[in-house]
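Below: one structure, written as structure tokens.
Here the complex is missing one protein chain, while the rest keep their positions.
On to chain A.
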Amino acid sequence: MTYTAWIIVTAALVGLSCGLVGVFLILRKTAMMADAISHTVLLGIVIAFLVTREVSGSAMLVGGILAGLVTAFLVQWLHSLRVQHDASMGIVFTTLFAIGVILISTSVGNAHLDVQHALMGEITFIPFHTITLPVIGQIPQATALLMIVFLVVLFFIIAFYKEWKITSFDPTLAASLGIPVMVMHYLFMSLVSVTTVASFDSVGAIMVVAMLITPAASAYLWTDKLAVMLVLSGFFGVISAVAGFYVAAWIDTSISGSMAFATGIVFLVSFIGSPKHGLLSKYIRPGVHGRIVWRVKR
């Protein structure tokens, strides 16, 4: 495959995995946990690097999961000590991220890691680091990692579909039926973490938030069915990623930036034009419950 093809495949995988995970971030009203975790996985990656002295996919995944869980746990813990939820999130993630930044500049030296790369990602370099897998053959390391993560995310969403649904909609009922709500919470935070780690190389810590939240928020405006929302969100993620790549190639700009921008355009189109909950549909069909009204009210 050509370099361009690999970049597009990688971008599409980022859009797909982030789109799926993002649906539950939106429905569980934990969208900003994505922002927090996307920053703190940096610390996990740096520590994984310091321990193993190599930039390997599996060590990064483990480090990322741990960092994500520590973040989720600390946020929860500070909140239980009566720090406001949003404040405890702000405190925890900036602190952990700062430790990551300090470690990069002091201990890591001029390895593959640097802050600029961590924040923005660099999808154009991805085809240069290849590994050889059985059956598939030579494949960029980041792409292979994303494929594995996508399969893991897909597996967990399908396997625990009804548990995700009930713990997102009504955690109280879920708990009273004997479903381990906290275990599901931390499992979900782990999924967010692995998705973020895998997307890190390509789009970086900041743009991954756009890929996680915006396609899902757009899909939310198009449908009243959870399964359809998942499919649409994944689809919007892929469309934004691919369109973003071509726009970036056309006007010669940052690929991750234009991917994130594309998600914003998809949202804007949905916000205005969605036949179900869009702005225009309310003028055309007055009396329809608009989700936008509700969103603004919150």
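Everything below uses one rule, namely that contacts are C-beta pairs under 8 Å (C-beta built on N, C-alpha and C of every residue); 3 or more make two chains touch, one makes a residue touch a chain; residues count from 1.
Here is the rule we use: contacts and distances are computed from a predicted model.
Hidden chain, UniProt protein name from the list "Oxidoreductase", "Membrane protein", "Metal ABC transporter ATP-binding protein" or "Imidazolonepropionase": "Metal ABC transporter ATP-binding protein". Contact with the omitted chain, checked across A:Arg53, A:His85 or A:Lys225, is made by A:Lys225. Annotation: of A:Gln84, A:Ser107, A:Ser176 or A:Thr253, A:Ser176 touches the absent chain (contact as defined above). Hidden from this view is one chain, which touches chain A at 27, 29, 82, 159-163, 165-166, 168-170, 172-179, 220, 223-226, 228-229, 289, 291, 294.
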